[in-house]
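Omission of a single protein chain aside, the complex is shown with its protein chains in their original locations.
So, chain A:
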Amino acid sequence: MREEPLPAPPPMVRLRGVSKTYRRGTVEVPVLAAVDLTIDAGAFEAFMGPSGSGKSTLLNLISGLDQPTTGIAEVAGRDLAQMDDRELSDWRAAHVGFVFQLYNLIPVLTAAENVELPLLLTPLTRGERRRHVAAALELVGLTHRVGHRPPQLSGGEQQRVAIARAIVSDPDLIIADEPTGDLDRKAAEAVLDLFGVLHRDLKKTLVMVTHDPHAAERAGRVHQLDKGVLQ
């Protein structure tokens, strides 16, 4: 028994025949068509494609912000189509960290308070939360900025705060939709370096949409999306 190889771990993301159609009044707008996709746990994968090709829609289906019109979307071992809004909320809190193009930090909260938000959904005590927040901010190199509010930070710093927020609750999956789209070269490199750390050292699964070939280079695999079809 001992010599037998361990069974392969289940994939983090498994999409089978997933399609998405939006309805605008009476007009149906097909956005994704019959997508099959498997992303292994611990992978770092990037999606590229022209604007409007359905990249964000695909990311939203993977992260449980949206549900497919047809097909099966299994992520982190759960069939997302079977869950209601409340279950999806709890599932996202437990399994997904988000990094948005425009950071989506709360301007009236300090960096530390912003990072702490996802922990408020866990049973952690105040002291434990504080320790997790400090560790996350240290990882992104912003220990000296804990008390600053977003308007007092540069774009690059804000995105690093957002990354700290995405990892603070230790999710399996990090979802990033054009995380460097609003940053200059130098800040973008810092963010991508951090993604490298999350991938290599923390063994996170990273799924990223980007327009930037430099960013895509960091990923283990790059998918092309065109008019809702995965190449």
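One rule holds in what follows: contacts are C-beta pairs under 8 Å (C-beta built on N, C-alpha and C of every residue); 3 or more make two chains touch, one makes a residue touch a chain; residues count from 1.
We take it that contacts and distances are computed from a predicted model.
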**OP:** Choose one: "Sulfite reductase (NADPH) alpha subunit", "Glycosyl transferase family 2", "ABC transporter permease" or "Chemotaxis protein". The correct choice is the protein name in UniProt for the chain not shown.
**Re:** "ABC transporter permease"
Subject >> Candidate in contact with the missing chain, chosen from A:Gly49, A:Pro68, A:Pro118 or A:Gly228 >> reply: A:Pro118
Original post:
Out of A:Ala33, A:Ala81, A:Ala94 or A:Val222, which touches the unshown chain?
Top reply: A:Ala94
Subject >> Residue numbers in chain A that touch the chain omitted from display >> reply: 60, 63, 65-66, 85-86, 89-90, 92-94, 98, 100, 102, 104, 106-109, 113, 117-118, 120-121, 165
